[in-house]
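Complex shown without one protein chain; remaining protein chains in place.
Read from first to last, the chains carry the letters A and B; within each, the first residue is number 1.
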Amino acid sequence: MTIEQVQSEIQSAIPGAKVEIILNPSPSAQHSLLLDHEHVLAVATYLRDVSELRLDYCSNVTGIDWLPREKSEKVKVKNLVEGVEQEVEEVHKTVVPGYLEVVYHLFSVEKKHGPVILRLRTEDRAAKVHLPSLTPIWRAAEFQEREIFDLYGVIFDGHPDLRRILMWEGFVDHPMRRDYVEPDDYEYEPTPHDHVLQRSREESGRH
Amino acid sequence: MSSMTETTSAANDERSRKLTAGISEGQLLEVSMGPHHPSTHGVFRMDVVLDGERVVKLKPVVGYLHRNHEKIGENNSYLASMPYTDRLDYLCSLTNNWAYALAVETLAGIDVPERAQYLRVITAELTRLQNHSSVIGFLVQDMGASGTPLMYAFREREKILDLFESLTGSRMMCNYMRFGGCRIDLPAGWLDRAKKVVAGFPQFLDEYENLLGTNEILMARTQGIGALSRELAINAGVTGPLLRASGVNYDIRKVDKYGIYDRFDFKVPLGDNGDVYDRYMIRILEMRESIKILDQAMCDIPPGPIMDPKAKIRGFRPKAGEAYGRIEAPKGELGFYLISDGSGNPYRYRVRPPSFVNLTVLEDMCIGNYIADTIAILGSIDIVLGEVDR
Partner (left out) sequence: MLGEGIVRGLAETARNFLGSFVSKERLTTVQFPEERLPQAEAARDFPFLVYDGEDWQAGMRCVACQICEKECPPKCIFIEKSKDKKPDALGRAQFYPARFDIDVSVCMSCQICVEVCPFEAIKMDTAFELSTDDRFGGLLWDRQKLALSDAHYHAIHPTDAAHTDELLAAEKAKAEARTKAAVAKASPAPMPQPPAPAAANEP
């Protein structure tokens, strides 16, 4: 079943569900479906249970941090320059706000096909980082969603046991975010390796 | 679906409540098993609540070996991540290499020459042999058969590690595969030595089955212990020998047919009960199938190049996009998910570790059993903390 067919199946089965195809330009051609928060549980249940797809196995759940980025567009604007109308090119810069994304790779054990890739996006990277948890649908997401909560700071509503998993309790930041600043090493001891690390940091543009 | 209520983790809480009904708080004992406990295969901790010797609650605690492997992967070039993958599941570096190479090859559309495909199959199946033989050794060691079975298993594993050393230069951190092939060709005489080792392996398996297969103590300790239902296993994303011991026919070598696995004649052994004994037997049977694959591969391996001439080692910059590549590692589905933004470093580098996801069902398997059985159950999952914590 192609990704377009899956999209239309979902849309006809769950009215109102917003399903957008995110194309993947690489040779892998693994395209994915972007879902909205309201219908995702219904869509996930449908994908798991419908007999043609039976995506009963959720293999991989992972987070991605997309920083806000600047998008520049060249726009032709008509301007009055010294009383004469001229067409001038102007560069419009718009900031695309950042968001956190969670990706689910689904396979079917029964039908032996896949992957069907689902994506969910938070509204921003600071306060509105809530997403519905898919752990009630696929138990496989339990630890992996905890890991995303731990390392990216996405809050999964409806997760049965949302605690930090790899970092310790009481740790404050989310280390997999792109703008994470490494703390000073509290067990620091000078080693001959310091200048090497220093140079590699300078080269890669990190602090 | 009727099984839905059973697969959620709320079912565990319900079972805990039932087991502790009528027992006062003071009678329950909280034990923190690990992180430095010899049976936990590394630094793994289980927060266990006991009623007498019976487990009523168990929460796995991981992260003691966490080094943010994925962040290191994002800060490094594609090539530089290859030796780091050796250190995920440090018993099976060659399958880790393969999974990562496969993901990058999917991302960039690189072909792998025929001979390199055979080399990959041979090294990966040898990895499976040495992983499974040491794992069943560890399993019975954890249950108290200290020494003998583990040492016999290690004696055989050593022969395979010697093969790895003479091929790749290192016994465990092989760093052998590259995007579009393998790093070096077989040294002279290697194939004959490997054939000899593989030919001797069935005898070791027969001996091992004599040693343990019908041992009444082993059977009493493992049969009916830690049974995992088919529905729960699928829903919880359990993969590898654990899934197949529960009777689910799902082997990525058969499903995806990655590499050249469609050319080999081998069976997928399945269990009936999904208990610890089935997992032990599945591993023995899988080794026998691996030997079959090895026999065919070592017979058919053609001469030819081992690297795709178009593949670049240095300055590798795949086009923007993403790819998920997965293989059947000895512990289950090992996947790599890569997002490229067109630069020399991956934008996102994700490892889907099999034993981390397999730990999800540890509590389900342990509740209601004795504390001593949790050790057998944990041993049968086959975790490696390098991979769980990353």
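Quick notes on this structure:
Definition applied: contacts are C-beta pairs under 8 Å (C-beta built on N, C-alpha and C of every residue); 3 or more make two chains touch, one makes a residue touch a chain.
Owing to the predicted nature of the structure, the values given are computational and were not obtained by experimental measurement.
From the options B:10, B:29, B:184 or B:199, the residue with contact to the unseen chain in the full assembly is B:184. Only one of B:79, B:191 or B:270 touches the chain withheld from this view, namely B:79. Considering the full assembly, B:215 is the residue among B:215, B:229 or B:345 that touches the omitted chain. Where chain A meets the chain that is not shown, the touching residues are 191-193, 195-197, 199-200, 203. Contact between chain B and the unshown chain involves residues 76-77, 79-84, 86-87, 148, 152, 155, 158, 162, 165-170, 173, 175, 178, 183-185, 187-188, 200, 207, 210-219, 307, 313-314.
Please note the rule applied: only the chains that are shown with their structure count from here on.
Note: centroid distance chain A to chain B, computed from Cα atoms, is 27 Å. Of all residues in chain B, only 1, 7-10, 62-63, 66, 68, 70-71, 75, 106-109, 232, 234-239, 248, 250, 255, 318-324, 326, 333, 335, 337, 339-340, 347-348, 350, 352, 356-357, 359-361, 389-390 touch chain A in the complex they form.
The residues of chain A lying in touch with chain B in their complex are 24-28, 30, 49, 56-60, 62, 64, 103, 105, 109, 112, 115, 117, 135-136, 138-144, 151, 160-161, 164-168, 175-176, 180, 204, 206.
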